[in-house]
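Omission of a single protein chain aside, the complex is shown with its protein chains in their original locations.
Then we have chain A:
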């Protein structure tokens, strides 16, 4: 692979990562932001594959496959599983039953036709704590902060991968932003996974990844955390009918 192709591919992957992390903030519907997260996982896997081919390390190819399967497919699939309605309780109204144009739901934040479906399913529209435009502006500012802080550190380096490192930091910050501004448990999980993707991106861009054993360990950790939180939020939904964290301030019998 020539130097310029390598730089272009790294740039493409980094751009896709940054774009998808802004998309997770932008999309209001949970299904759409989970889809953006899946795209981010695929972009991360592509980035790892590019680094692997450039360094000609077979180990990294395995890591790329692992990332693709875990972050591109398994985690989004776990997240997007619809929680089953609680047994014994009356079945929740079908989402989108009365709203025309449900086929377009979820694209470009348009998945909010049924504004009245709050609580009808965890996959409906999110009502963030900050209004969407303010969140987007905050995301842009975080991206700028990431570049302003990290760029002086990597500007001296000749490697194109290091030049893309601020993207990883921006992803971490934007992940944090999603984590603190969303109300629903699953949306917060999306933020957490975006944050983790950011950490992985920085690792791969700066040092060509961590040793494969640690990579396996971290991946397993993430998978377990996601599974546990998913089960937990399903339990929450079954008991309270909602996973809005704000409504769960008190302990009850």
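The criterion applied here is as follows: a residue touches a chain if its C-beta (ideal position, glycine included) is under 8 Å from a C-beta of that chain, and two chains touch if they have at least 3 such contacts; residues count from 1.
Please note the rule applied: contacts and distances are computed from a predicted model.
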Name per UniProt, for the chain absent here [options: "3-oxoacyl-[acyl-carrier protein] reductase (EC)", "Sugar ABC transporter permease", "Formate hydrogenlyase HycD" or "Cytochrome c oxidase subunit 1"]: "Formate hydrogenlyase HycD"
Contacting the left-out chain in the complete assembly, out of A:19, A:179, A:199 or A:238: A:19
Options A:48, A:139 or A:177, residue touching the unrepresented chain: A:139
Residues of chain A (touch criterion as defined above) contacting the omitted chain: 4, 7-9, 11-12, 14-16, 18-19, 22, 26, 101, 103-105, 107-110, 112-113, 132-133, 136-137, 139-140, 143-144, 147-148, 151, 163-164, 166-167
